[in-house]
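Here the complex is missing a single protein chain, while all its other protein chains stay put.
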């Protein structure tokens, strides 16, 4: 099952991933992290297709993506 | 009658005018000027067609050209 | 999870763990990652020396796991030249903003490129002086408001934005020169390809290489990060066409 | 003489009577005259301010009957900018060699051109540093011997000569940019036309204008003046095509 | 007031501490006092904490560097940690209790807890927290007159939207009220 | 020689005065003496006059700036005008009489007229005038030995063309001869 | 004119306008970018010229060209930017043109930091460029004084046709204080009658503004001419301020700029402890008040002289020179953006006098 992990302490709450996710499954938390930012979180993790778009767009490299080598991916990276 | 005047003290003896004159009427003097250069002189003044090529090529603006307004000239200048 | 998952995206080894000082949504961070991934994938980290500019990315050395030099404003290409000439076996790159490279550092970048110095320049064009608080850059768009052009850049007084990739491509000395962007993930992927190629050419000791990357500055543009990516697409892309402008491998320019 | 003759060629009024310090056959002198004639013919001498470079033509102010400023090496365009911005009613021109303009002064000329400063630059490209004794310039031809490239310019180490007219023409800001030569009288006549047009455009307050003029340096090339003109034709012309590269009046480029 | 008062406004960037300080400085100047507003600029500027010091004096102001300010208005925890210690004995410490859940632990200064964020939200503009704090500080110290402060406020910040002005003035009044109550109540 | 000798070679640029001085300096150094060769570089360099001073000494050389040289070899009129006056009383002045038709007018120096251009042309190389002068100077002063000078000449300048070398050595010999005749003749 | 609360940087910009100096060329650098951000809209309002240059090298040279017009011209920058102007400054001094430079100093060397410092004293006062020349150097200690000295700077620049540099630490630029500007703005210079400005060779011989003198006799003449000018400047333009300097002083503090104000507070507080300390503040750093420093330092009760700088010690060399060994000199300095506090100064004074707190 594909999935992402957002390290909330790297996140600066820029929301770029929220806009980028094709599955629209990322949203902003109501809580703040150590630096005082509302951080991103995945609200429907099961829908994740592991496309890595969120990770590619995250300026703070806060997102890690797991997937299966055999699975569909939007593009080689 | 067209003709040129070479101010020998401006002349540095570069010989560019010698090569440029279409009528081949400029040559180098055997004497030196104040600065120690062998200067250019016109050896057949009557052949001058007043084309101004020598003057245009002289880096030291040593040459003045006289002519008649109505006379043939190689190009407008 | 019942079955083993592979990590298909994670922090590149060339990037340190340090949290950057960049503003939220600033795409400097993306570009850092692309450089780091390229170093990783080409196996260059251990012989890489970066040259930091003066600009928002002055602290870039805190974010990389490779050696770094910090240059005076605009002079990174001169430092890179000095270092690379002595250590041609190392991989040298400069990372420079538009104020740094296109304004004060114009002479240094043109001449390094023209001498064909065998280093790589990552040129981050965000159309503004980020670090000093949003003054006009040579790359600022016509009409764009900045703290030193509060009524918008007046092309009659300040001229038009300079297109560095085009300018450098007039030089006869072989080089790789491309312009890319990171305002969408797709563009970031393409930018990565260009950056990686630039480093590969250096690895092969081929030529000078420069990748211009269009980048956002939400803070000084005064808009939200996602609006900034849109602003870039709408305002900068038409004036700064993407593509490869010069390629020693004679690929066609795709601008 | 029985009938009245007209003087059809004489020293222009803008030129002083002083004998220049240039070497015999150095075409700096021709270019001086073309500038002086242009000032005369456009009636600009009394409101002209020239900016001298550092180079063989540093003493140009001794040879002109107009006001002059002497700039640090390469910075003439900055001085011209400063002056002209304050006195837009004056006619300002810089006269610069290739070391001055294309090497140390690269940043200043690119930015002055890009801001569209309304002055005129006469750029004398003789492919060498004349004044300091014949060192390699950025415009030195591949293989050309100079005192700092005694085995000839090695393009692998020093890159290829920079073509300033082409480089400046990539800038979007309107400008007049042309390359001419003075190695034959006919070329000198064409150069004159370009120089005069450059000044006319300034007089009309139109744009920045730059005329590159290919010139000889018999002394440092180590050949006789007339051989130097031939060397220029054979070696420089093919690499530095003549023509108009940018013209606010939209004339076709004739390169 | 008499002599010289120095007050530090300190918080996160974006909490409006600089503006609060400036408004105080403007008002004090208008009332004929000597003033200096000294920002901290520097590495901490971006993202981190921000602070400014306002010196108000009857006399020519000497050092703009204040070892131990007479008062501090702290908007967040790091600011409390830093300036809580520095205040002069007998000084005044205003703590934003909306975000800070501790006190300085000092018994030689007057401490006042002001939930400036809560009050501002209540008043209708979460961004007016700085004004709540400023009002409370002025009420505590009488460093400037309230009329003058309000006038300056209208002049410098009130020009934008009518309704916003009202909301801000409300925040202002609430801050003042709280402090005056406190003062009257007389808790040390 | 004893003590210190300073000699100026002065003429037009292109007359080879710098080379003449260098050749002397090389030779003197080879003979174990202290030497300094000091060029005049500067505005007069291009087109105008050129000169260099050679100091040859038994001891460490102090000032490379010589107020009043002990000797001068002048190749043209302006050089005579300049250096004719400066030579120390009792000094030596060699004048290129091919180009200079006057003397210094001084009676406290030894003056020698050497038609160096004529001699050089006669020897077959108009460009060897500087060698004629150098030879004459060395002959007059014995500042270095002739053998050493000739050896150095072959080493530094003789490498190019065989026939040219011969011609130059001939010019050299003529200069020497003239000076030695003069010395023997003993005219003050 | 009513008092205005203004940031030093903006006040400096406005002061130039008051002085009729409407031509500003600059490149952004912290901590003085507000000058450009202020003048970029303010100058057009008054018909002035604002040019954001491509670099500080260009700024220096734009000023060189601009000054030749006879109008008042200036720039502001900070330490690294000023280093880049050294060649141009040397040329401007050699060509005798009036230009006003403002250096809002930050910590160095190199990129250093962006906080206040006084570590460019040597560069400003001894001349960072090549050749025999000097700038007139003025050091304000408050925003009001920055305004006043800025106006003076233009007057002196014109009077002596010499570049003038105003140096202030970052605090002078960043601090807001109440300032008053002169009621009347000066009119911009009219170079029409000038005998040196470049106005076009109409009905007169062509003029040349230059620093090249290939003939050493003429170059030396130019240098001696400059030297004469500096002598006159030394005679006429020495400025300083004394604070609580009396015959009771046991210690005399030497400090300039903001540092001097900090010392004032320390002196006030030491006075309350019964320790008499005076302050001598050079306002003109060049010309340096050499004689007055000697005189004041050798008052009979003064045991030691304390130099306090935001540097590891630069002005102290000039103080040493002036004192001719007549008093022991001690130093207290912080640098790199750290500003000595009044407490630190007090501690230093007590330590010098062997007084325990």
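Worth a mention:
Per-chain numbering from 1; labels A, B, C, D, E, F and G assigned in written order.
Just so we're on the same page, a contact is a pair of C-beta atoms (placed from the backbone, for glycine too) under 8 Å apart; a residue touches a chain by one contact, two chains touch by 3 or more.
In this text, all values refer to a predicted model and were calculated from it rather than measured experimentally.
The missing chain, though absent from the display, is touched by one residue of F:9, F:26 or F:137; that residue is F:26. The chain not shown here is touched by just one of C:61, C:176 or C:240, and that residue is C:61. Per the touch definition above, the residue from G:26, G:57 or G:270 contacting the chain not shown is G:57.
Among C:32, C:45 or C:118, only C:45 touches the chain left out of the display. The missing chain lies against chain D, touching residues 54, 58, 70, 72-74, 99, 103-104, 106, 129, 131-133, 135-136, 138, 147-151, 158. By the touch rule set out above, chain G reaches the unshown chain at residues 57, 79-80, 82-84, 86-87, 90-95, 105, 107-115, 117, 119-120, 122-123, 126-133, 210-224, 226-227, 311-312, 314, 317, 320-321, 323-326, 334-338. Counting over the whole complex, chain F has residues 22, 25-26, 29, 34-39, 41-43, 61-65, 67 touching the chain that is not drawn.
By definition in this document, only the chains that are shown with their structure count from here on.
Ranking every chain by how far its Cα centroid lies from the centroid of chain C, the top place goes to F.
Remark: chain D and chain E have CA centroids separated by 64 Å (rounded to whole angstrom). Each chain gets one centre point, the mean of its Cα atoms, and the points for chain E and chain G are 35 Å apart. Each chain gets a centre from the mean of its Cα atoms; for chain F and chain G, those two points are 56 Å apart. Shown for chain B are the residues that touch two or more other chains, namely 35. Across the assembly, chain D contributes 23, 107, 111, 115 as residues in contact with two or more other chains.
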